[in-house]
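Yeah, one chain of the complex is gone here, protein chain that is, but the others are all in their spots.
Naming follows writing order (A and B), and every chain is counted from residue 1.
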Amino acid sequence: MSPVLVLNLAWQICTLALVALGLAIVFGKLRIMNMAHGEFVMIGAYAPVITSSLGLPDWLTIPVCLLTVTFTAFVLERLIIRHLYGRMFDSLLATWGIAILLREAVELIFGRGYQSVSPPLAGTLHVLGADYPAYRIAVVIGIIAGFAALYWWNTRSRVAIRIKAMVGNPELAEAIGINTARLSAGAFVFGCVTAGLAGLILAPTIRIEPMMGLDYLVRSFFALVVGGLGSLEGLGIGAGIIAGTQSLLGAIANQTYGYLAVLTLSILFLWLKPDGIRSSSR
Amino acid sequence: MIPELFGDFLAYQIGLYLIYGIAAQGIGFLWGKTGVLPLGQALFFGIAAYLTAITLRAGNGLVLDLFLAAAVLIAISVFAFALAALIFRGRNESGPYFSLITLALVMIGEQIAGTATDLTGGFNGMSGYPSLGNIDLFDGYYYVIVAATVVVSLLLFVLNRLPANLVARAVADNEPRLQLLGFPTHVVKGAAFALSAAIAALAGGLFASHQGIVTPTSMGFGLSAELVILTAVGGRIHVLGPLIGAVIVGWASAELRDSFPYWELCMAVAFILVVLKAPGGIAELLETAYRHIWPERVGRQPGYIAAPPTKSAGLTGPLRFEDVHLKIGVVRILNRVSFETPAKGIVSVIGPNGAGKTSTLNTVTGNLRVTSGKIVLGEHAIDSRPPYMALHSGIGRKLQVPSVFFSMSVSENLAIAMMANRARLVDLFRPSTCQWRSRSLSGMLAHSSVPLHEGIVQPVEHLPQGHRQFLEFAMTIAAEPQVLLLDEPCAGLSSDETALMTNLVREYQADTGGLVIVIEHDMSIVEAISDKVIVMHLGQVLAFDTFEKVRSNPDVQAVYAGGTK
Partner (left out) sequence: MTALLEIDMLTGGYRDTNVLFNVSARVDAGSVLGVFGRNGVGKTTLARLVQGSLIANKGDIRLEGRPVGALPAHVRRERGIGYMPQTSMVFDDLTVRENLNLGRNREAPDRYFERFPRLAERLDQPAGTMSGGERKILAFARAMIEDTRLIVLDEPSEGVQPENIEHMAECLKDRAEAGAAIVLCEQNLTFLTRISSWYLGLDAGSVVLDKPAAEVSVVELRSILSL
C-alpha cells in the first residue's frame, strides 16, 4: 500500500467515525432513527458560509457553528423529537420530514449551488514518505485525541447508564429521579452538535450544498450496523470496515464496486448479525 | 369520469398518482397490519418497470405481454416471500433491521440500474417502446389504471374482512404470543411482504407503459421514501388511505410547486404534523368526520358456530428431561435437569425465585434452546423445535406476565385463539372462521365469575392484570393442548380469583385427561391440585415426588419454606 493510500484511509475512517458518532448516540442510545442526521452535518459545513455572509471574522466560525446547530437541534427536539421516544418507525418518518425541511430552508437561504471554503491550515506535511495536506493530518490527530478523551469520560461518567435506563424504561427512570426530558434533550443536542462539528471539519475538503447530507447519513447508518449499536469500540470498528472497504475497493477497482461491497456487507450484517460486531453493553 | 370532465392531461397526471397510490397501498397493507415498514418498495416497482419496458420493446403482442407480466408478478412475489421469510426466521419481532435491509437492497438496485448500461440503458434509462397493447396514453390507458386501482382496493378490502387480517394484525401486536399459538410468524410476514411486493410490481409495470421511459430513479431510494411518505400522509390503516395521499399530494405538488416557493417547506411541515398528531393519516381524519355525521351502526354480534376439532397432535405421553443443561452467556440457568412426568395429571413446579422454573418451561416450548441434553415428549425429541411448533407438538403455554393481543378486543383475542391448532390455510380466508367457538371455551366463559366480557369492544390493554390472566388462560386452553404449561397463573389474583383459576385448571385436566405443569408459589394451591411436585433449586431438580413426600424432604425444607396467601 502506498503511503498516500494509508493516509487517505486514516482520514476516511476518522471522519466517518466522527460523522457517525452523533448517530450512534441518537439512534444507538436514544433509539431515534434520525434521518436528518446528515442535515446537521450539512448545517455544520455551512457554518463558514454563514459566518462570512454575516460579515463576522473567521475565528468566530466555531462558535457560529455550535450556536446554529445547538439552536436548531434544541428547537427540533422540544417541538418534534420528544414525542417520538419509543416510536422508532414514527421517528424515522418525522426526521425524514425534518431532513426535507432543513434542506429546503438552507436552499432558500443560500441557493442550490455549490459553496466551497478554504482550509484554515494550508500547505502540506511530509509524512511516511509522502506529501499530505497539513489540515487533514491535523484533523486526524484531533479526532483520535477527541475519541480517546470521550472514551475516558465515558468509562467514568454515569450519563451513559442513565440514558440506557431512561430509554429502556422511561417511567421507572422518572420514578427514581431522572429528569428524562432534560436528559434526552441533552443527548439529542449533543449528538447533533458532534455531527455539526464533523460538517465544519469536512467543509474545506468537500463541495458544500443542501443535498450533501444523505450520503453521510447512509454511510453512518451502515457503519453503526456493522459495528453494532451502543459502544464506542463498535463505532470505530464499523467506521473502519465501511470506510476501509469503500476506499480500498474504490482505489483497486472503482467507486461503484466499493459502494456495492459496502451495501452487501451491510445486508449480511443486518441479516445474520443484527447486533453488529460489538453488541456490548456500554 | 376525469377525462370527460377535466380533460385528458389531468387524467394522464391522475393516472400517474394512482400508480404511485397503488404501490403505496401495498406499503400500507404491510406496514399498517404487520408493523413491518418496507423502505425499498421501489426495488420491486423498478424491476417490474424495467422488465415491462424490455418486454414491450420486444413487441410480442398483447397476449404474450400479459402472460409475461403475470410471470413477473409471481416471480417477484416468490422472491419477496423468500427474502422476508428467511430474514424473519428464528426471530419474534420486526425491528429496524429488515427495513434497513430493504433500504440497502434498493440502493444496490439503483446503483446497478445506473451502471449496467447494456441491460438498462444506464443513467439515461430505457425509452422508445410502445405502450401496453398500444392503448392511447392520454385516453384509454387511464381506465386501465383505474381498473387496476379498483381491483387492488377490492382485494385489500376483502382481505380486511377475513380471519387472515386478524392474524396479520396479531403479528404487529404480540409476535411471541402468536408463535405460541402455533402460527409461523415468519411465513405470515413473508406472505404479507410478498403481496405488498406484487402490488408494487404491478404499479411498476403500469408505470413503464404509462411514462414510456424507465430510469434508475424508478428503482431508487428517493422513490421508496416518497411512497412511504404518501402512505403515511394518506393513512396506512385504511385501504384507500395511500391512494388518497398519493392523489392529494401529487396533485397539490403539481399545482403549487412552481408557483409557491415555500411549497416543499410546507409539505415537510405537514408531513411531520401527520406523523405526530394523526398517525392514521388523512383517511382517519376523513373517517372520523364521516362517523360524526353517520355514526357506525353497532352490528349484531354474529352467532357462533361449532369449531372443528383440533388437529391431533399425535404426541402425548410423559414429558422427559434427559440431562438438560442451559447456559446463557456465562450464566448457568439449568444444570443436569432430568425428570420424567407422568403422562397425565397435574405436576407443580416449586422452588425459590431464580431456581430455573420458567427457564425449564422455556426450553419445552423452544423459546430457549438447550445447551445440551434432550427433551422428549412421548417418543419424540422436541428440544430443537421453534416456539411455533410447540402447539403442533401438543404443548400450550401461559406466560408469567400475561401475554395477549393488547390492541384487540376480548372477542378478537379469543377468535385468534380458536384458530390455533384448528385452522387450515384455507380457513384463514373464510369469514366464518371468526365465529368458531369450541364447547370447552364456551363452558369456561359461561362461569359467571370469569371476568371476561365479550361485549367489551375496547382493546384489552385497558384490562387489569388479573383479568388478562384469565384471558390468556382462556386463549391457551382454546387450542386444547395435551400438555398445558402454566407459569404462575394465580399471580396477582385475589384469593377468590385464585380459587376460580385452580378450579378451571383442574376442570381442564379432567376434561382432556392430559398433562398440566404449573409453576406456583402458594403451597395451599400446590397441595390442592398436584399429583406430583418438582422442586427446583439453583437450576437443578432437588426433589420430584408427591406433595407429602416433598414436604417432609429435609433438603427441600432447607431451601424452601413455603406459605400461603
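One rule holds for everything that comes next: a contact is a pair of C-beta atoms (placed from the backbone, for glycine too) under 8 Å apart; a residue touches a chain by one contact, two chains touch by 3 or more.
The structure presented is a predicted model; accordingly, all values stated were derived computationally and were not measured.
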Options A:I161, A:M211 or A:L268, residue touching the unrepresented chain: A:I161
Residue of B:L62, B:A82, B:V158 or B:V401 in touch with the missing chain, whole complex considered: B:V401
Identified contact with the non-displayed chain, of A:S2, A:S53, A:N169 or A:N254: A:N169
Contact residue for the chain not shown (choose from B:D258, B:E296 or B:D496): B:D496
Touching residues on chain B - with respect to the absent chain: 328-329, 331, 351-359, 400-401, 449, 451, 462-467, 488, 491-497, 500, 521-523, 560-565
Touch list for chain A against the chain that is not drawn: 158, 161-162, 164-165, 168-169, 171-180, 281
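Throughout what follows, only the chains that are shown with their structure count from here on.
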Chain centre separation in whole Å, for chain B relative to chain A (CA means): 35
Of all residues in chain A, those that touch chain B in their complex: 33, 80, 83-84, 88-90, 92-94, 96-98, 100-101, 104-105, 108, 218, 221-222, 225, 256, 259-260, 263-264, 266-267, 270-271, 274
Chain B residues touching chain A - in the complex, by the definition given at the top: 31, 37, 86-87, 95-101, 104-105, 107-108, 111-112, 115, 225, 228-229, 232, 261-262, 264-265, 267-269, 271-272, 275-276, 279
